[in-house]
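Some chains have been omitted; the remaining ones sit where they do in the full complex.
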Amino acid sequence: MAADKSPLIHFTKFENIDLGNQLIESALTYKSNPLLDNTKGQGKRIGCIFLNPSLRTRVSTQLAALNLGMEPIVLNMDKEGWALELQDGAVMNRGTVEHIKDAAAVLGSYFDILAIRAFPSLTNKEEDMSDFTFSQFVKYSGVPVVSLESATRHPLQSLADQITIRENWSGKKKPKVVLTWGPHIKAIPHAVANSFAEWALGMDHDLTITHPSGYELDAEFTKGATIEYDQSKAIEGADFVYVKNWSSFNDYGKILSTDDSWMLTENHFANAKNAKVMHCLPVRRNLELSDEILDGSRSLVQQQAKNRIFAAQAVISHLLGNN
Amino acid sequence: MAADKSPLIHFTKFENIDLGNQLIESALTYKSNPLLDNTKGQGKRIGCIFLNPSLRTRVSTQLAALNLGMEPIVLNMDKEGWALELQDGAVMNRGTVEHIKDAAAVLGSYFDILAIRAFPSLTNKEEDMSDFTFSQFVKYSGVPVVSLESATRHPLQSLADQITIRENWSGKKKPKVVLTWGPHIKAIPHAVANSFAEWALGMDHDLTITHPSGYELDAEFTKGATIEYDQSKAIEGADFVYVKNWSSFNDYGKILSTDDSWMLTENHFANAKNAKVMHCLPVRRNLELSDEILDGSRSLVQQQAKNRIFAAQAVISHLLGNN
């Protein structure tokens, strides 16, 4: 484990294997003793800013902060009617009530750490790829920022996923990890899939990604993974199968297939008898994943959800530093 | 008073007179010293899940938890766009985003206690009578659950009502308690009326229920009460008159009458000079109850509302146990 010598300023993505291991170990320590550092954040506050809905992410981040003695304040800006202007130089004579540069600077001056959720539009690919909204908060707030899912990544989810894999893998070899596309009826962002791939590769797993043709992810996140269009071939010998829907990246934000043969059932595991199944939740049952799998012994989904608390706790603790 | 030997797992309804007395006495102790046990819940969290709006229930539960040193986190799932799927085996290819079995299990793994509000549909009688939504939370969360009003009952309200009656009754005989239907313009659930009857009978009061014909409550809750269709006869000699609207149970969820002669005024108390008047709030003035009564000396409504804090505090403290 690397010494904590150059702590992160922001937590927005996978950085390196040493920091990854350090955060996983820290999270597991907190899981066995959640209140271990319950005065570390005393007198400090984290502002949790949601531009999009959340259940697990919101509550797990609040609990993580409370475990550290830090006070969380939640702002559901999507629901509280506070439409932000994002364009530099805009003449604000329409619907937006405050420029992100002013709002972010105020929030940065109010909180010790900001945590931000900002989904992609799925219509403006370039803006989404640059994590435009999220980046504006980072740029103008002047304090450490934690991603609660940006347009391109969901690193707290991926850290929780890695904690879960660590808890369920005692083999000597690299685990074979498969990320499989699953059907959905709505156009879903790429963030969870991108991030999962980034972390699995970064943590040196043997990663295979499988999806229908046309669903290729941004190559930035998948370099080093095996891409296999045949789902059953991909799953062969898998130790972990991560199920997630995403919309097309090439034909940006479009739904190209809802082929329900991609939904995992026990039949898909003929050649991967011991494979565990993962999903970030919320899951649409019997659309993305069958009841059979979710309610069976392969499923790690509840363990992943629980680990969200300790992932957030490890990250916030890291950002608070060693003092 | 019974020794606290077999503590409740959930708080969803009236259990027995010993526990009733124990909770009333505990609440009165907390009322005189709210911070008496202000470390009992330290490091623990209660999740308050609202599938329907709330003011008193939400705030009084938060305050009760804070009085015990416990951290409350509120989730307004009705407003936060998190539509839950309730049907087992559903193919979730429509509006619902998460199955209650997944959401409840995650919330159960996040909190030490869950408190849930889930109103009836007033359209599906069978489902409402089985407290379907609420019961799913109990079934899948795996932690103690407090009812913040289910389809059939509102036990924290009824406990607060009983605390209020205790504070206002020093007679030797059983108090004569009257539950009277009052007019309303909307179809209102039966939960408060059911629960009030269940607790008044359980606490061995002399209960009379009066309402227009067609407004009979579910007999499960009224066995042992006198049913009297003549309101003025019912009120004769009353010590406490509890006013509440409810929709028809037989003609399920329908409004059969808005007869404003049922709205209590001073004239109704010719034969019950010392009767106190109760209502759970919110009250529609001059529709359910007259200004004259609400602003006069008969009214206990503010005392009931205040007692909501200590009712919740006694219950949460009980669920936290003796350690």
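Per-chain numbering from 1; labels A and B assigned in written order.
Throughout what follows, a contact is a pair of C-beta atoms (placed from the backbone, for glycine too) under 8 Å apart; a residue touches a chain by one contact, two chains touch by 3 or more.
Given the structure is predicted, the values throughout are model-derived calculations rather than measurements.
Participant: Hey, this file places 2 copies; any idea how many the whole complex holds?
Facilitator: Taking the entire complex into account, the copy number is 3.
The rule we apply is simple: only the chains that are shown with their structure count from here on.
Participant: Indicate the whole-number Å distance between the mean C-alpha point of chain A and the mean C-alpha point of chain B.
Facilitator: Each chain reduced to its C-alpha mean, chain A and chain B end up 40 Å apart.
Participant: Of all residues in chain B, which touch chain A in the complex?
Facilitator: Residues of chain B touching chain A: 43, 45, 47, 71, 73, 75, 77, 79-82, 85, 89-94, 97-99, 102-103, 105-107, 109-110.
Participant: Looking at the complex, which residues from chain A come into contact with chain B?
Facilitator: 34-35, 38, 53, 55-56, 59-60, 62-63, 66, 76, 79, 185, 281-287, 291, 294, 301-302, 305-306, 309
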